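Here the complex is missing a single protein chain, while all its other protein chains stay put.
Going by the order they are written in, the chains are A, B and C; count residues from 1 in each one.
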Amino acid sequence: MSILVNKDTRLLVQGITGREGSFHTTQMMEYGTNVVGGVTPGKGGQWFEAAGQRVPVFDTVKMAKEATDANTSLIFVPARFAVDAIYEAADAGIELIVCLTEHIPVLDMIDARAYLDTKGINLIGPNCPGLLTPGEAKVGIIPGSIAIPGNVGVVSKSGTLTYEVIDALTKMGIGQTTCIGIGGDPIAGLSFIEILALFEDDPDTDQIVMIGEIGGNAEEQAAAYIAQYVTKPVTSFIAGRTAPPGKRMGHAGAIIEGKAGTAESKMAALTAAGVTVAENPDEIARIVAERMN
Amino acid sequence: MSILVNKDTRLLVQGITGREGSFHTTQMMEYGTNVVGGVTPGKGGQWFEAAGQRVPVFDTVKMAKEATDANTSLIFVPARFAVDAIYEAADAGIELIVCLTEHIPVLDMIDARAYLDTKGINLIGPNCPGLLTPGEAKVGIIPGSIAIPGNVGVVSKSGTLTYEVIDALTKMGIGQTTCIGIGGDPIAGLSFIEILALFEDDPDTDQIVMIGEIGGNAEEQAAAYIAQYVTKPVTSFIAGRTAPPGKRMGHAGAIIEGKAGTAESKMAALTAAGVTVAENPDEIARIVAERMN
Amino acid sequence: MNLHEYQAKRLFAEHGVPIPQGDVATTPAEAREIARDLGGRVVVKAQVPIGGRGKAGGIKLANTPDEAEERAAEILGMDIKGFTVRKVLIDQQAPGGIDQEIYLAVLIDRAARKSMIMGSAEGGMDIEEVNEKTPEKIFKVHVEPAVGVRGYQSTYLASAMNLPRELWRDFHKIVAGLYECFKADDASLTEINPLVITGEGKLMALDGKMTIDDNSLYRHPRLGEMRDLDEETDAEKEARLSGINFIQLDGNIGCMVNGAGLAMATMDVVKNYGDEYGCGPANFLDIGGGAKAEQVATALRLILSDSNVEAVLINIFGGITRGDIVAEGILEALNQIQPDVPMVVRLAGTNAAEGRAILAEANMETAVTLSDAAQKAVAAARGGASA
Partner (left out) sequence: MNLHEYQAKRLFAEHGVPIPQGDVATTPAEAREIARDLGGRVVVKAQVPIGGRGKAGGIKLANTPDEAEERAAEILGMDIKGFTVRKVLIDQQAPGGIDQEIYLAVLIDRAARKSMIMGSAEGGMDIEEVNEKTPEKIFKVHVEPAVGVRGYQSTYLASAMNLPRELWRDFHKIVAGLYECFKADDASLTEINPLVITGEGKLMALDGKMTIDDNSLYRHPRLGEMRDLDEETDAEKEARLSGINFIQLDGNIGCMVNGAGLAMATMDVVKNYGDEYGCGPANFLDIGGGAKAEQVATALRLILSDSNVEAVLINIFGGITRGDIVAEGILEALNQIQPDVPMVVRLAGTNAAEGRAILAEANMETAVTLSDAAQKAVAAARGGASA
């Protein structure tokens, strides 16, 4: 079992013919992900070939959806076109949209997220590495080689920091149900809470790893949710204890504004909710492993 | 029993201190409607007095809702402010909004209706006479004197034409559960279908009268709905058989565009759905009365 | 409110839609001058707010300024479906000729409660005909109110209509511009038919049609000024200014009613009883609420300005306003106007009996039911006709 993506994922790639899009689509197809087609306006009718297969390219998601019955779409288009791509996927009836693009203006995301909510469509991202259900589907850029199937659910705002944790888990022989990067933008799609709920409901997930960072109050909200609804053990790390207020640490959302968004506040809330909060990220795999016994 | 408005209605009047608003609020209070307050920006703190009672006036619906726990709002404000008034009522958590104002631009109503739908809020109107549940609540301008409690539900796009029908029913001793004018604008709130569904579910409604007119295809859609879901007898009249194409007959929505929206099409669809369609409006009460026996 | 072609196209152009160079003439000499300034070959087009101008001879080509003057002379003053041509548009012909004609419009889809963009590669002809014969050749996308028009929507239309790919970007600008214009000016229709691909491979809006939502005019004063007063009868103008809904029809029984739905129903009933005798409603008239003396007098004047009217039926439902008050208002108005055709008054609702009594006392013919009133009006009209 797993959450959000698996063997039943029928993936469409928006921006499949671009440099990044074609490179990572090849990686996904080689991993065994069921890529059913791609979209690039003006290139409808072409084929995309990789891993000994070929998939059709369409002008619009609507046409692609009609021809392939895709249920998931991965967006690999530049920031100034990415919001259109999200709306396009939503209007075409895609159920899960994963947007990797970074640098999308935040007011655009406010509008887009509000619209998706009215339609009940799930978004992961933007500015995220996507999802990986080891052995079933890789939807995004999380390296397939570092993960193995297992019973730990991983959710994170980060990219490489997440890879670290997955890699460490795998090296200790601990596999993952699904690994999800939700992105570090101020306004994004599914948040910690929604992912935690999915892991809680997933019978194959026995433990959860949650990696947060400074900025916003998603971790505090998650802590409140965990205290009330999550029965599975959660291990966490919060990046950015040394970040000074008022400076954006790379991610658009990673900024301490006034007294809000500090690592201390998040760590305290999580600890109070019964979460084990690691001091260093390389402690996480060890904590999880101890719990296995 | 009844639908939408009754003894539990806690009514707020937006525009209570205006000429129309104060006149009709007085009428409603005299009828016994539970008016709990009014809103006029800049007149918060005043009182509105009528029928030996007085109700508070607030600056905003939010404040009025907090103080009075109103559940229904009636809008009596000029066209250029009426859409704001609808949004205001919706954002304050009002459950049923009745907008009498006519001449609201149609593109404004497209936006407003879409917004209300995302919030699941019911709107009646605009450009309508409102609702009347005889003996319980008058929310709008349907004359209370022409109606008596009974078991016929009346729904109509029209104003005075509806009064005619109610008056005729009452003169024959046939009372009404609830009478509703949904208005004749191209984009409005609750449509025939939604009202038909409510009447179908209302145990006290035994028969339904539905008065349509040229323009749009709401009557055809209603016919399809009736054929499938409505078990109670429906009597109908469609106004505008003599209207020429391309000319707007008063109501913004009452216009035959090309081959769409003709009275013939609507009458044929209703007849096919088992609805009795009267040739003249004064036949309706007679048909309903015959069914009583 | 329907705009003229030249007005619509100028508004489209404000939002980046390419239109031919051109200008409006009210005399053949002006037409000649415009054609000369434009250079090259032009088309002379009657400006009337109605379709079918081409078939009626209202659109003609001219190769020289002299020809433009001649064609303008032919077209100006023509009657097209009841509209006298008072203006012609002189447009440059499409550079390099026309390779393809496309249909593109933004309109309101009432059933979906959204604006809709409609495109077809079968442009140039009547879109309703296309819709009837080959509906699969019309492509539609709805505009989500919270989202607006997006690039993928025009991409879909362009791809479905099989437009040349090198024109997709320009096509998107036209789609976005046409919708922007629709939205900014509160239109209920913005239509380009045809949108052509010129011999030089460019998109260009050769014709334009636009309907403005009358209810929005308060926030578009400059659009209100575009109303062509020549296209309105004096009666229609008076009605508009006094807030009475009035539409001239071709029957012989004038109708004065409070409420639009009841007015339509009254017309229907008049026709029901009168058709076999050649009688029918002479107008749609909704005097609105109250039926005060002044409104009634104005309405009567409007009705009687039509010499075909042989009887008048007044049908008032007294709701909030009591029937006796209405009756007094009617008598006062009749006293002012002194009409010379027979009148039938039907009062219903609150205090209707009292009202009818007042009218009967003044020797007015009254009726209780609508059917009764219509029958009496038909009889009166026939009596009037045979008198």
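As a convention for this text, contacts are C-beta pairs under 8 Å (C-beta built on N, C-alpha and C of every residue); 3 or more make two chains touch, one makes a residue touch a chain.
Values in this document were obtained by computation on a predicted structure and should not be read as measured data.
A.B. asks: I'm checking contacts with the chain that's been left out. Which of A:Gly42, A:Gly93, A:Pro149 or A:Pro186 qualifies?
C.D. replies: Considering the complete complex, A:Pro186 is the one touching the chain left out.
A.B. asks: Which residue, A:Ile124, A:Leu169, A:Met249 or A:Val288, contacts the hidden chain when the whole complex is considered?
C.D. replies: Result: among the candidates, A:Met249 touches the missing chain.
A.B. asks: Can you tell me which of C:Pro145, C:Gly208, C:Gly254 or C:Gly355 touches the chain that was removed from the display?
C.D. replies: C:Pro145
A.B. asks: Decide which residue listed in A:Ala79, A:Ile148 or A:Ala227 touches the omitted chain of the complex.
C.D. replies: With A:Ala79, A:Ile148 or A:Ala227 as choices, the missing chain is touched by A:Ala79.
A.B. asks: Provide the residue numbers of chain A that touch the chain removed from this figure.
C.D. replies: 24, 27, 79-80, 103-107, 110-111, 113-115, 141-143, 145-146, 156-164, 167, 184, 186-187, 211, 213-214, 216-218, 221, 237, 239-244, 247-254, 258-259, 263, 279-282
A.B. asks: In the full complex, which bits of chain C touch the chain not displayed? Write them out.
C.D. replies: Given the touch definition above, chain C has residues 145-146 touching the missing chain.
A.B. asks: Across the whole complex, list the residues on chain B that are touched by the chain not included here.
C.D. replies: 41-42, 44, 59-63, 81, 84-85, 87-88, 91, 111, 114-115, 118
Convention: only the chains that are shown with their structure count from here on.
A.B. asks: With chain centres set to the mean of the C-alpha atoms, which chain is at the far end from chain A?
C.D. replies: C
A.B. asks: Quick check for you: compute each chain's CA centroid and the global CA centroid, then name the chain with the smallest gap between them.
C.D. replies: B
A.B. asks: More C-beta pairs touching across which pair, A-C or B-C?
C.D. replies: Counting C-beta pairs in contact, B-C comes out ahead.
A.B. asks: Compute the distance, rounded to whole Å, between the mean C-alpha positions of chain A and chain B.
C.D. replies: About 48 Å, centre to centre.
A.B. asks: Can you give the whole-Å distance between the Cα centres of chain A and chain C?
C.D. replies: Centres of chain A and chain C (C-alpha means) sit 54 Å apart.
A.B. asks: Nearest whole angstrom, what separates the Cα centre of chain B from the Cα centre of chain C?
C.D. replies: 28
A.B. asks: Can you list the residues of chain B that touch 2 or more other chains?
C.D. replies: none
A.B. asks: Quick check on chain C: which residues sit in contact with 2+ other chains?
C.D. replies: Chain C, residues with two or more chain partners: 144, 146.
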